[in-house]
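Heads up, one of the protein chains got dropped from this complex, but the rest are sitting where they should.
Showing chain A:
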Amino acid sequence: MAEENMMFIDPHIHMISRTTDDYEAMRQAGIVAVIEPAFWLGQPRTNAGAMLDYFSTIVGWERFRAEQFGIVHYCTIGLNAKEANNEELAEKTMDLLPRYASKEGVVAIGEIGYDDMTDLEEKYFHQQLELAKKMDMLVLIHTPHRNKKQGTIRSMDLCEEHGLDPSKVIVDHNNEETVEDVLDRGYWTAFTIYPGTKMGNERMVDIVKKYGTERIFIDSAADWGRSDPLGVPKTAQLMLQRGISKEDVKKVCYQNALDAYKQSGAMKEEDWLDRPKIDQSQTYGGNSVLRGGLEPFIEKEEPSEDDIIIE
(Lines give C-alpha, C1' and ligand atoms only; values in the text may rest on other atoms or scores of the structure.)
Protein backbone atom coordinates (compact mmCIF):
# COMPACT_ATOMS: atom_id res chain seq x y z
CA MET A 1 0.00 0.00 0.00
CA ALA A 2 1.19 3.50 -0.85
CA GLU A 3 4.93 3.98 -0.51
CA GLU A 4 6.85 1.30 1.28
CA ASN A 5 7.43 2.02 4.95
CA MET A 6 5.14 5.00 5.34
CA MET A 7 3.40 5.27 8.71
CA PHE A 8 -0.21 6.39 8.98
CA ILE A 9 -2.56 7.44 11.75
CA ASP A 10 -6.30 7.01 11.39
CA PRO A 11 -7.44 9.66 13.85
CA HIS A 12 -11.13 8.81 13.62
CA ILE A 13 -12.30 5.23 13.31
CA HIS A 14 -14.83 3.14 15.25
CA MET A 15 -12.87 -0.07 15.68
CA ILE A 16 -15.43 -1.50 18.09
CA SER A 17 -17.50 -2.39 15.01
CA ARG A 18 -14.59 -3.69 12.91
CA THR A 19 -13.07 -7.15 12.71
CA THR A 20 -9.59 -8.46 13.40
CA ASP A 21 -9.17 -8.83 9.62
CA ASP A 22 -9.42 -5.06 9.46
CA TYR A 23 -6.75 -4.66 12.12
CA GLU A 24 -4.50 -6.99 10.16
CA ALA A 25 -5.04 -5.16 6.89
CA MET A 26 -4.57 -1.78 8.57
CA ARG A 27 -1.28 -2.81 10.10
CA GLN A 28 -0.08 -4.15 6.77
CA ALA A 29 -1.04 -0.88 5.12
CA GLY A 30 1.11 1.03 7.60
CA ILE A 31 -1.42 2.27 10.15
CA VAL A 32 0.39 2.53 13.48
CA ALA A 33 -2.19 4.31 15.61
CA VAL A 34 -5.93 4.92 15.66
CA ILE A 35 -8.29 7.16 17.60
CA GLU A 36 -11.74 5.84 18.44
CA PRO A 37 -14.12 8.69 19.16
CA ALA A 38 -17.02 7.79 21.41
CA PHE A 39 -20.12 7.82 19.25
CA TRP A 40 -23.49 6.17 18.89
CA LEU A 41 -23.75 2.53 17.88
CA GLY A 42 -26.51 2.65 15.28
CA GLN A 43 -28.81 1.08 17.86
CA PRO A 44 -29.57 3.85 20.35
CA ARG A 45 -28.65 3.18 23.96
CA THR A 46 -31.56 3.20 26.37
CA ASN A 47 -29.71 3.76 29.63
CA ALA A 48 -26.49 5.14 31.03
CA GLY A 49 -25.26 1.66 32.02
CA ALA A 50 -24.87 0.92 28.31
CA MET A 51 -22.80 4.07 27.98
CA LEU A 52 -20.63 3.10 30.95
CA ASP A 53 -19.92 -0.30 29.43
CA TYR A 54 -19.21 1.29 26.06
CA PHE A 55 -16.71 3.72 27.55
CA SER A 56 -15.10 0.88 29.50
CA THR A 57 -14.82 -1.12 26.27
CA ILE A 58 -13.11 1.61 24.30
CA VAL A 59 -10.60 2.37 27.07
CA GLY A 60 -10.14 -1.34 27.86
CA TRP A 61 -10.82 -4.30 25.64
CA GLU A 62 -10.56 -2.42 22.34
CA ARG A 63 -7.19 -1.00 23.36
CA PHE A 64 -5.99 -4.50 24.13
CA ARG A 65 -7.40 -5.92 20.88
CA ALA A 66 -5.60 -3.28 18.81
CA GLU A 67 -2.37 -3.94 20.66
CA GLN A 68 -2.63 -7.59 19.66
CA PHE A 69 -2.27 -6.43 16.06
CA GLY A 70 0.51 -3.95 16.65
CA ILE A 71 -1.70 -0.86 16.51
CA VAL A 72 -1.86 1.70 19.31
CA HIS A 73 -5.43 2.61 20.20
CA TYR A 74 -6.61 5.89 21.69
CA CYS A 75 -10.10 7.20 22.17
CA THR A 76 -12.16 10.25 22.93
CA ILE A 77 -14.93 10.39 25.52
CA GLY A 78 -18.17 12.28 25.01
CA LEU A 79 -21.92 12.28 24.67
CA ASN A 80 -22.86 12.33 20.98
CA ALA A 81 -25.41 14.70 19.53
CA LYS A 82 -28.01 12.10 18.59
CA GLU A 83 -28.15 10.68 22.09
CA ALA A 84 -28.14 14.12 23.67
CA ASN A 85 -31.80 14.16 22.67
CA ASN A 86 -32.56 11.49 25.27
CA GLU A 87 -32.44 13.76 28.28
CA GLU A 88 -32.33 11.13 31.01
CA LEU A 89 -29.53 9.25 29.27
CA ALA A 90 -27.72 12.50 28.60
CA GLU A 91 -27.85 13.66 32.22
CA LYS A 92 -26.40 10.43 33.51
CA THR A 93 -23.78 10.29 30.79
CA MET A 94 -22.60 13.78 31.71
CA ASP A 95 -22.00 12.38 35.17
CA LEU A 96 -19.85 9.60 33.68
CA LEU A 97 -17.61 11.80 31.55
CA PRO A 98 -15.22 13.03 34.27
CA ARG A 99 -14.70 9.41 35.33
CA TYR A 100 -13.39 8.49 31.87
CA ALA A 101 -11.93 11.64 30.39
CA SER A 102 -8.54 11.43 32.09
CA LYS A 103 -7.94 7.74 31.64
CA GLU A 104 -4.91 6.41 29.83
CA GLY A 105 -5.22 6.77 26.07
CA VAL A 106 -8.08 9.30 26.18
CA VAL A 107 -7.08 12.21 23.95
CA ALA A 108 -10.12 14.49 23.82
CA ILE A 109 -13.73 15.20 24.73
CA GLY A 110 -15.62 14.07 21.67
CA GLU A 111 -17.12 13.56 19.30
CA ILE A 112 -19.63 16.19 20.27
CA GLY A 113 -21.63 18.73 18.31
CA TYR A 114 -24.90 18.93 16.44
CA ASP A 115 -27.11 16.47 14.64
CA ASP A 116 -30.59 18.03 14.39
CA MET A 117 -29.49 21.24 16.10
CA THR A 118 -32.12 20.83 18.82
CA ASP A 119 -32.16 22.65 22.15
CA LEU A 120 -31.05 19.53 23.97
CA GLU A 121 -28.13 19.04 21.61
CA GLU A 122 -27.13 22.60 22.25
CA LYS A 123 -27.46 22.22 26.02
CA TYR A 124 -25.12 19.23 26.23
CA PHE A 125 -22.77 20.70 23.66
CA HIS A 126 -22.39 23.70 25.98
CA GLN A 127 -21.90 21.52 29.03
CA GLN A 128 -19.25 19.41 27.36
CA LEU A 129 -17.31 22.41 26.11
CA GLU A 130 -17.40 23.75 29.65
CA LEU A 131 -16.08 20.42 30.94
CA ALA A 132 -13.28 20.41 28.37
CA LYS A 133 -12.38 23.92 29.40
CA LYS A 134 -12.16 23.16 33.10
CA MET A 135 -10.37 19.84 32.54
CA ASP A 136 -8.05 21.51 30.05
CA MET A 137 -8.80 18.95 27.34
CA LEU A 138 -8.89 18.91 23.56
CA VAL A 139 -12.26 18.78 21.82
CA LEU A 140 -13.33 16.78 18.78
CA ILE A 141 -16.31 18.31 16.97
CA HIS A 142 -18.60 16.19 14.83
CA THR A 143 -20.15 18.47 12.23
CA PRO A 144 -23.70 17.59 11.19
CA HIS A 145 -24.62 15.85 7.93
CA ARG A 146 -27.55 18.15 7.33
CA ASN A 147 -27.19 21.90 7.37
CA LYS A 148 -23.46 21.31 7.62
CA LYS A 149 -22.18 24.77 6.90
CA GLN A 150 -24.36 26.51 9.48
CA GLY A 151 -23.79 23.76 12.01
CA THR A 152 -20.04 24.04 11.59
CA ILE A 153 -19.98 27.79 12.04
CA ARG A 154 -22.23 27.62 15.06
CA SER A 155 -20.04 24.91 16.57
CA MET A 156 -17.00 27.15 16.28
CA ASP A 157 -18.93 30.10 17.73
CA LEU A 158 -19.80 27.98 20.74
CA CYS A 159 -16.19 26.91 21.26
CA GLU A 160 -15.10 30.53 21.26
CA GLU A 161 -17.91 31.50 23.58
CA HIS A 162 -16.44 29.03 26.08
CA GLY A 163 -12.98 30.48 25.64
CA LEU A 164 -11.49 27.45 23.94
CA ASP A 165 -8.34 27.95 21.91
CA PRO A 166 -9.03 26.88 18.28
CA SER A 167 -5.68 25.10 18.21
CA LYS A 168 -7.08 22.75 20.86
CA VAL A 169 -10.18 21.89 18.82
CA ILE A 170 -10.45 19.42 15.94
CA VAL A 171 -13.39 20.00 13.61
CA ASP A 172 -14.15 16.82 11.68
CA HIS A 173 -16.19 15.75 8.65
CA ASN A 174 -15.43 18.92 6.72
CA ASN A 175 -16.06 19.36 3.01
CA GLU A 176 -15.50 21.93 0.27
CA GLU A 177 -18.19 24.13 1.78
CA THR A 178 -16.71 24.35 5.26
CA VAL A 179 -12.96 24.06 4.80
CA GLU A 180 -12.25 27.75 4.35
CA ASP A 181 -14.09 28.97 7.42
CA VAL A 182 -12.59 26.31 9.64
CA LEU A 183 -9.05 26.90 8.43
CA ASP A 184 -9.42 30.67 8.62
CA ARG A 185 -10.54 30.54 12.22
CA GLY A 186 -7.50 28.50 13.23
CA TYR A 187 -9.05 25.08 13.94
CA TRP A 188 -7.63 21.69 13.04
CA THR A 189 -9.54 20.76 9.91
CA ALA A 190 -10.23 17.05 9.47
CA PHE A 191 -11.80 15.27 6.52
CA THR A 192 -13.51 11.93 6.52
CA ILE A 193 -12.95 9.65 3.55
CA TYR A 194 -16.28 7.87 3.70
CA PRO A 195 -17.94 6.39 0.64
CA GLY A 196 -20.83 8.40 -0.73
CA THR A 197 -21.99 10.57 2.11
CA LYS A 198 -18.86 12.40 3.20
CA MET A 199 -15.73 12.71 1.06
CA GLY A 200 -14.48 10.52 -1.74
CA ASN A 201 -10.73 10.48 -1.87
CA GLU A 202 -10.53 12.10 -5.30
CA ARG A 203 -12.24 15.18 -3.86
CA MET A 204 -9.73 15.05 -1.03
CA VAL A 205 -6.82 15.20 -3.44
CA ASP A 206 -8.26 18.37 -4.92
CA ILE A 207 -8.74 19.92 -1.49
CA VAL A 208 -5.11 19.32 -0.54
CA LYS A 209 -4.01 20.74 -3.87
CA LYS A 210 -6.10 23.82 -3.30
CA TYR A 211 -5.66 24.47 0.44
CA GLY A 212 -2.26 22.94 1.17
CA THR A 213 -1.48 20.84 4.21
CA GLU A 214 -1.40 23.13 7.18
CA ARG A 215 -3.77 21.94 9.96
CA ILE A 216 -5.47 19.55 7.51
CA PHE A 217 -5.72 15.83 8.12
CA ILE A 218 -7.84 12.91 7.04
CA ASP A 219 -9.53 9.89 8.61
CA SER A 220 -11.77 7.03 7.58
CA ALA A 221 -14.44 7.32 10.30
CA ALA A 222 -15.04 3.67 9.41
CA ASP A 223 -17.79 2.23 11.58
CA TRP A 224 -20.68 -0.22 11.37
CA GLY A 225 -21.79 1.26 8.06
CA ARG A 226 -20.40 0.57 4.61
CA SER A 227 -17.05 2.19 5.02
CA ASP A 228 -13.38 1.51 4.46
CA PRO A 229 -10.84 1.11 7.29
CA LEU A 230 -8.07 1.69 4.75
CA GLY A 231 -9.38 5.14 3.88
CA VAL A 232 -6.19 6.85 5.05
CA PRO A 233 -3.54 4.69 3.31
CA LYS A 234 -5.62 4.44 0.14
CA THR A 235 -5.98 8.19 -0.04
CA ALA A 236 -2.27 8.58 0.62
CA GLN A 237 -1.57 6.39 -2.36
CA LEU A 238 -3.94 8.36 -4.56
CA MET A 239 -2.35 11.62 -3.47
CA LEU A 240 1.09 10.33 -4.37
CA GLN A 241 -0.19 9.14 -7.74
CA ARG A 242 -1.73 12.54 -8.38
CA GLY A 243 1.57 14.27 -7.79
CA ILE A 244 1.30 15.43 -4.16
CA SER A 245 4.73 15.24 -2.53
CA LYS A 246 5.56 12.56 -0.02
CA GLU A 247 6.26 15.23 2.57
CA ASP A 248 2.76 16.67 2.14
CA VAL A 249 1.16 13.24 2.23
CA LYS A 250 2.95 12.54 5.47
CA LYS A 251 1.56 15.73 6.99
CA VAL A 252 -2.02 15.00 6.03
CA CYS A 253 -1.96 11.30 6.83
CA TYR A 254 0.24 11.25 9.92
CA GLN A 255 2.00 14.30 11.28
CA ASN A 256 -0.86 16.79 11.60
CA ALA A 257 -3.07 14.36 13.49
CA LEU A 258 -0.15 13.59 15.77
CA ASP A 259 0.58 17.29 16.32
CA ALA A 260 -3.06 17.99 17.09
CA TYR A 261 -3.62 15.13 19.50
CA LYS A 262 -0.25 15.02 21.20
CA GLN A 263 -1.28 18.31 22.84
CA SER A 264 -3.45 16.09 25.07
CA GLY A 265 -0.38 14.59 26.73
CA ALA A 266 -1.99 11.17 26.26
CA MET A 267 -0.51 10.36 22.84
CA LYS A 268 3.09 10.42 21.72
CA GLU A 269 5.12 9.00 18.86
CA GLU A 270 7.14 6.70 21.13
CA ASP A 271 3.91 4.87 21.93
CA TRP A 272 4.20 3.09 18.59
CA LEU A 273 7.90 3.49 17.84
CA ASP A 274 8.69 1.66 21.10
CA ARG A 275 5.53 -0.39 21.38
CA PRO A 276 5.75 -3.85 22.95
CA LYS A 277 6.12 -6.78 20.59
CA ILE A 278 2.88 -8.36 19.44
CA ASP A 279 2.12 -11.39 21.58
CA GLN A 280 -1.24 -12.93 20.79
CA SER A 281 -0.85 -15.51 23.52
CA GLN A 282 -1.77 -12.74 25.98
CA THR A 283 -5.28 -12.47 27.33
CA TYR A 284 -7.42 -9.65 28.62
CA GLY A 285 -9.54 -10.81 31.48
CA GLY A 286 -9.14 -14.36 30.28
CA ASN A 287 -10.33 -13.42 26.79
CA SER A 288 -8.08 -13.81 23.80
CA VAL A 289 -8.34 -12.60 20.22
CA LEU A 290 -7.65 -16.15 19.12
CA ARG A 291 -10.28 -18.74 18.39
CA GLY A 292 -10.28 -22.54 18.33
CA GLY A 293 -6.69 -23.75 18.14
CA LEU A 294 -5.29 -20.80 16.20
CA GLU A 295 -1.56 -20.34 16.59
CA PRO A 296 -0.83 -17.07 18.36
CA PHE A 297 1.24 -14.67 16.31
CA ILE A 298 4.26 -13.62 18.34
CA GLU A 299 6.39 -10.89 16.87
CA LYS A 300 10.07 -11.58 17.30
CA GLU A 301 12.15 -9.27 15.20
CA GLU A 302 12.96 -5.78 16.27
CA PRO A 303 11.21 -3.57 13.75
CA SER A 304 13.90 -2.66 11.26
CA GLU A 305 14.93 0.95 10.96
CA ASP A 306 13.15 1.08 7.63
CA ASP A 307 9.88 0.38 9.42
CA ILE A 308 10.25 3.46 11.54
CA ILE A 309 11.72 6.13 9.35
CA ILE A 310 9.49 8.18 7.15
CA GLU A 311 11.41 9.87 4.45
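We adopt the following convention: a contact is a pair of C-beta atoms (placed from the backbone, for glycine too) under 8 Å apart; a residue touches a chain by one contact, two chains touch by 3 or more; residues count from 1.
As a convention for this text, contacts and distances are computed from a predicted model.
Visitor: Which protein name, taken from UniProt, belongs to the chain you can't see among "Outer membrane lipoprotein-sorting protein", "EboA domain-containing protein", "Sugar ABC transporter permease" or "Formate-DH-gamm: formate dehydrogenase, gamma subunit"?
Guide: Looking only at the record, the undisplayed chain corresponds to "EboA domain-containing protein".
Visitor: Of the residues listed, A:Ala25, A:Leu52, A:Ile153 or A:Leu240, which one is in contact with the missing chain?
Guide: A:Leu52
Visitor: Among A:Pro44, A:Pro98 or A:Gly225, which one touches the chain that has been omitted from the display?
Guide: A:Pro98
Visitor: In the complete assembly, which of A:Gly200, A:Gly225, A:Gly265 or A:Pro296 touches the absent chain?
Guide: Among A:Gly200, A:Gly225, A:Gly265 or A:Pro296, only A:Gly265 touches the chain that is not shown.
Visitor: Could you list which residues of chain A touch the chain missing from the display?
Guide: 52, 55-56, 59-60, 96, 98-104, 131, 134-135, 265-266, 284-287
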